[in-house]
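Down below is the structure, laid out as structure tokens.
The complex appears here minus one protein chain, its other protein chains still in place.
Per-chain numbering from 1; labels A and B assigned in written order.
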Amino acid sequence: MTSDSRIWRQLKKNRAGLAGLLIVAVFFLLAAGVWTGILGQDWSDAGGGRWEPPGKEFWFGTNLLGQDIFQRSIYSVRTAFEVGMVVSIFSTVLGAVLGSLAGWYSDSWIDHAILWLKGVLDSIPFYLFVAAVAYALQGQDWAMHIAMIATFWTTTGRLVRAEVMKIKSREFVLSARAIGLPDLLILSRHVLPNTLHILLIQTTIAFVAAIKTEVILSFLGLGVHDGVSWGLMLAESTQEVLAGHFSNFLAASLMLFALLMGFNLFSDALQDAYDPKQAAI
Amino acid sequence: MTCWGKLGPVTPLIKSLLLLCLSIASMAMLPGCNNRSESEEAAPPATVYRHSMDGAPSSLDPAQASSIYANFLAVNLYDTLYRYKYLARPYELEPNLADGLPEVSADGLIYTMHLKPGVHFIDDPAFPEGRGRAVRAEDFVYSIKRQFDPATRAQGAWLWQGRIVGLDEWKENGSDYQQEVPGLKALDDRTLQIQLVSPFPQLTHTLTQGFSAVVPREAVDHYGQEFAIHPVGSGPYRLQTFNSASAVLVRNSRFRQEPFSLSAEGFDAVSQGHLGLEQLEGKAPPLMDRIEIEFVAEDAARWNSFIAGELDFIKVPVSQFDQVLENRDPPDLNATLAENYHLIANLESGFVHTDFNMDDPRIGYHPDPDRNTRNHALRCAIIEAFDWRKRNEIFYYGIGYVFDGIIPPAAPEFDLQKHHVPVARDLEKARNLLSDHGWNAENLPVIEYGFTSSVTERQMFEQLRSFLGEIGYPQEKVKPLTFATYGDYARAYLNREVMLMTIGWTMDYPDAENTVQLFYGPNASPGSNTANYNNSRFNQLYRESSGMQPSAGRTAIYREMNQIVIDDCATISGVSRRLILLWNRDLAALPDRSFVGGFFFRFVAPRGQSGAAQAAE
Partner (left out) sequence: MRYALSKLAHGLFLVLGVTLISFILMVWFGPDQTYTLIGKNANPQQIAEVRHELGYDQPFARRYVDYVAQLFTLNLGASNSSGEPVSRILKRTVPITLALMLPGFILGNLLGIALGLTAAQHRGRWTDHLINGFSVTGMSLSFLVIIILLQVLLSTPYGLNLFPVRGWQVDDPGSYLKYVTVPTLSLILVTLGYNTRFYRAVFVDESGKDHIRTARACGASTATILWKHVLKNSLVPVLTRIMFSIPLIVISGSLLLESYFGIPGIGKATFDAITSGDQPVLKAVVGLTAVAFVLIQILTDLLYRLVDPRIS
């Protein structure tokens, strides 16, 4: 077992990982600023001229409608965090629950059913599945989130299942069973906590995947309905870059890249810390 | 054991990979430079016109030629009885497969038309021995019947529905092609007779549509569903290849020989003299061996392809107007482009307008007379708040034609004096309308604006929301209702579920009847009256005018109808977009995207010796 303090020590040594965490923290503050109404509230106002260059009034310039690209890219931080958090948390929880059930009752009908479900979801091409869910839930604000959650949990589920099967045969679990503790209690008290590192890492990975998927879905017209996101800005930019207007593209892609980079560095450091066998340090 | 150096076995692997990449990259670039000249040298001196479209037809069956893209192809692969003169503006009818304009009986009910002699379908395995047979009047009868046969999934029946004696009954009796339709008869192989239920002066116009193109029954039976991608017609071109990205048409060598006549096509030396069209005189279309059509939905991609010289024609995307035009009004091509291209700026033959769903009691008709009045005030306030100047500026580069009402400038009945208003908005008036009728931020209804989720439509929504914000409409009360496909959007608005929707209507023929019918009560959804507008006076005027020949009297009625809709505040209307068309100077042509449309393909010609000589003069 890896102790928390050792993990923390490992993490602190990893400068790239810390930098990643810092980046994520900064973005989170921006998102919090939007949530609390301090930042990015004028993202929808069309007060400027069309395609104004960056300047004093509009730091990143304006888009076709004369909307402030700076405001929009800041407001998009909130959208990114909303999508990322909702999808990563729910998909990880779902994966943890289904994975641990499958692992605990391995080779029973529960396991088979869950494996079957996972197999089915993995066999449908991802964007097709997401598009299909988006149609089935036509117009629902959460269509995109549900589609991602429904597919993202499978990896977490697989990892948790394997880990639970390992832990199941450990002594402390065997003894807990021997004294007749109920299954669910053992699972939630003794088994799941030991898979936390997997869940933590998977959450960061799902976060990154969710934000990336949002971009593609919004480009395809299946993503964010109301509001603004980097995906919508990039979709706008596809109509602009070839005419020489790069503000939307640069603002959205650089901020997107920075946030993803931050998350990836942090996620990397986490993985290294938990799995020093793989670490490059 | 051999002791390899540390990087020994790995490095060659990487090296070879890098080499592979490099060689691929270099191979990719070399032909990129050579390819053009090589293919030009090797190719036979076939003449090619490379056209571009901003959308693709899904079917080439004339019965499904509902989009402008499908219509362009249908009228080239097939023959219609009539077309519009190539060069005459305003547009004028011209016989195509028909030998002369129809002979109409005194009561306007019986149309008699003759086909030109010696017209043949192209050779195709569908015919006995693969030889295309002569086109007969019976083929036209069959083609119109097909529109009414549910198995065809045809989209053009509405043009003739309830108009031709016995045709609707023919459908009700099971669409049996053996059964005769009394009002649609082939008197002999080359004579047609149509008998109308009531006068329909627009009939001849409908016979220019791709929908009315003549198809041979053998091919429909032979290819079944695949007929849609296997056209067999008698048009100036035949299909070589077709997919969602491109279509290639080649000259139909058996197309009837009809020498081109400048005067018959309505040539105007003053406005068209620089296009090199004089050299067409006496030549028989089609004048190009090959037409390659690229379907490119993405504006920027289409533009870049054009600028790279891969296309001869483009409808310039609005995002490029900046770089294309020297002056906005009148639109004038910048000097660099003018060296290689011709420009024409036409108003579209239609208009864009945003309808209120009058069937929705939140904003339209309401059983309670008081609320009904308040809804009327609300709609009028929204119309007043709509900033047409800005809409035009942002989305149409400020050169769209903003007008008031439902008769667009492309219609001959358009009232230039009255309805080309500079459209100043009056925010004060709008706010007063709201407050006078008891509307405030708390009790204003939530507005749901429907659109298919594309970038431009979303931007239009956001702009509308900002307009409404300026009269105190809270941002959270103006909501998007997005649909991922046009089909789902259409389902919603045709089922009257969308409160506010923007409709781009393209006129089928140059007659305002085609746009006033958009507000005729009985045409309500799922008909094309998407506003579900219903005004008894308007309806009565519509019925009154429907059989009338174009005349001052009819125009007066149309204008009265127009005013009724304006007074009722049923629609935010409208703008006619200005289309900027560019084409290669090496061609003698006058492209059109309006009523002539696809008919111009056959007249496109390489600007041969005479053109060059003129330039040298």
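Just so it is clear, a residue touches a chain if its C-beta (ideal position, glycine included) is under 8 Å from a C-beta of that chain, and two chains touch if they have at least 3 such contacts.
For clarity, every value in this text was computed on a predicted model and none was experimentally measured.
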Sole residue of A:D122, A:D141 or A:D183 that reaches the chain not shown, by the stated touch rule: A:D122
Residue in contact with the excluded chain [from B:A74, B:A126, B:A154 or B:M561]: B:A154
Residue, one of B:Q193, B:N523, B:N562 or B:S576, that touches the chain absent here: B:N523
Missing-chain contacts mapped onto chain A: 116-117, 119-129, 131-133, 135-136, 138, 208, 212, 215-216, 219-220, 231, 234, 237-238, 241-242, 244, 249, 253, 256-257, 260-261, 263-265, 268, 277-278, 280-281
Hidden partner chain, residues of chain B it touches: 1-10, 13-14, 17, 20-21, 24-25, 27-32, 34-35, 58-59, 61, 64, 66, 150-151, 153-158, 161, 224-229, 243-246, 294-298, 300-301, 304-305, 307-308, 310, 484-488, 490-491, 494, 517, 523, 526-528
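One rule holds in what follows: only the chains that are shown with their structure count from here on.
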Distance between the centres, which are taken as Cα means, of chain B and chain A, whole angstrom: 44
Contact set on chain B toward chain A in their complex: 298-301, 303-304, 319-320, 322-323, 390, 393-394, 452-456, 458-459, 462-463, 465-466, 469, 475, 479-484, 488
Contact set on chain A toward chain B in their complex: 44-46, 50, 64-67, 131, 134-135, 138-139, 221-222, 225-226, 232, 235-236, 238-244
